[in-house]
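First, the structure itself, so that you have it in front of you.
The other protein chains are all here in position, but one chain of the complex has been omitted.
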Amino acid sequence: IGEIRRYLRDNNSIRVSRSLRDIAYKALQIRDELVEKNSREPAISEIAEKLDVSEEQVVFALDAIQDPVSLFEPIYH
Amino acid sequence: MTTTNNYMELKVSSNSQNESFCRVVVAAFVSRIDPTIEEINDVKTAVSEAVTNSTIHGYPDEIGEIKIIAKIEDDELFLEIQDYGVGISNLNKVKEPLYTTRPELERSGMGFTIMENFMDSVEITSNLNQGTTVRMKKKFSSSIKE
Partner (left out) sequence: MTTTNNYMELKVSSNSQNESFCRVVVAAFVSRIDPTIEEINDVKTAVSEAVTNSTIHGYPDEIGEIKIIAKIEDDELFLEIQDYGVGISNLNKVKEPLYTTRPELERSGMGFTIMENFMDSVEITSNLNQGTTVRMKKKFSSSIKE
């Protein structure tokens, strides 16, 4: 386990906020590709499968780059 | 606790940081019925509006508790957002577009209108000084995959 942790540490000292944005942008890219290919909105599972992360993780990542409230309530924060 | 497996209950304090947290939790929960990004965004927006209302209207002068219950039955989502705050005195008016009791906060008065637009139904119950509960439902088209 110590070794695994050392390995992880070398790669994973980036902040989560950044990695979430990366996942989210990839997710949106895949969504666009799938919309083009299938002429319909893809389900979350289709995006998750292509990214090889869980559905919940895709949703979490997408939330990091968008704030639906701000569309309607730009003032309150 | 109900017998269904597709049930969750979340309690958080009414600080503004928890608004986005509640939104993600419900969105992550809903992801098990495999919605589209658009459907998820509808739900997130509705959750944000309801939680924001509890935060700023329900607990104007204090930090209180907000409880969210989410349940999925077949392809329908049931959402309940509850606070134990000041309550609503004029329940018949609050769903009117542009109606707000806090214009000084530059509130738009569109919260319930948005919820009604993005969800299939929105029900409000409230008692003065006891709190407010908003119940919403939404059917998902999902299962678009073959």
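Here the chain labels run A and B in written order, and each chain numbers its own residues starting at 1.
Going forward, contacts are C-beta pairs under 8 Å (C-beta built on N, C-alpha and C of every residue); 3 or more make two chains touch, one makes a residue touch a chain.
Just so it is clear, the structure is predicted and the values come from calculations on it, not from any experiment.
Although one chain is not drawn, the whole complex shows that of B:V25, B:V47, B:I81 or B:M115 it is B:V25 that touches it. Residues of chain A that touch the chain left out of view are 1-2, 5, 8-9, 11-17, 19-20, 54, 56-57, 59-60, 63-64. As for the chain not pictured, it touches chain B at residues 1, 3-5, 7-13, 15, 17-18, 21, 24-25, 28-29, 32, 63, 65.
Simple rule for what comes next: only the chains that are shown with their structure count from here on.
Per-chain Cα centroids separate chain A from chain B by 23 Å.
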